[in-house]
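See structure below.
The complex appears here minus one protein chain, its other protein chains still in place.
Presenting subunit A:
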Amino acid sequence: MDLVQLQRQLVDYRTSLYHEGFLDEQFTQLQSLQDENNPDFVVEVVSLFFEDSERLLNELSKALEQQVIDFKRMDAQVHQLKGSSSSIGAHRVQKLCIVFRNYCEAQNVEGCLKCLQQVKHEYGIIKTKLESMFQLEQQILNAGGSIPV
């Protein structure tokens, strides 16, 4: 009974993530790539994403503190962030990155700062959400159940 509840909880949670626009179908694609041969594919890719994103966000924050801001470099970094977020289906982060890039192109420091804050914020949310989802999955697996599709 407990297991079934957990499973339902996971499904609900995941659906809410889709509904609220945190994730898009790309995440589904990602999940479909995970099979017996590659059981931890999603977790693996998502942690890669976390790693990569944190690095990029740090670099961006540093870049914006500089006297002379290298917008070109920032643009490339945001592009990276956009690419990886779209790859895992982090929809909101990806959207923000598009705005962020526009500001970079316009060399708008204020906009960049604002966007960086927003991206950081969204990133934080998606990170916690995904982590809690993985935890749920882990719980289900530990309880001996299977992850519902």
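Basically, contacts are C-beta pairs under 8 Å (C-beta built on N, C-alpha and C of every residue); 3 or more make two chains touch, one makes a residue touch a chain; residues count from 1.
Assume contacts and distances are computed from a predicted model.
Chemist: Write down which listed name, "beta-fructofuranosidase", "histidine kinase", "Regulator of G-protein signaling 6-like" or "Large ribosomal subunit protein uL4m", is the UniProt protein name of the chain that is not shown.
Modeler: So, among "beta-fructofuranosidase", "histidine kinase", "Regulator of G-protein signaling 6-like" or "Large ribosomal subunit protein uL4m", the name matching the hidden chain's UniProt entry is "histidine kinase".
Chemist: Have a look at A:Leu3, A:Leu48 or A:Leu141 and name the one touching the chain we're not showing.
Modeler: Considering all chains, including the one not shown, the answer is A:Leu48.
Chemist: Can you tell me which of A:Ser86, A:Asn108 or A:Gln139 touches the chain that was removed from the display?
Modeler: Of these options, the touching residue for the absent chain is A:Ser86.
Chemist: What residues on subunit A make contact with the chain left out of this view?
Modeler: Residues 26, 29-30, 33, 35, 37-38, 41, 44-45, 48-49, 51-52, 76, 79-80, 83-84, 86-89 of subunit A touch the chain absent from view.
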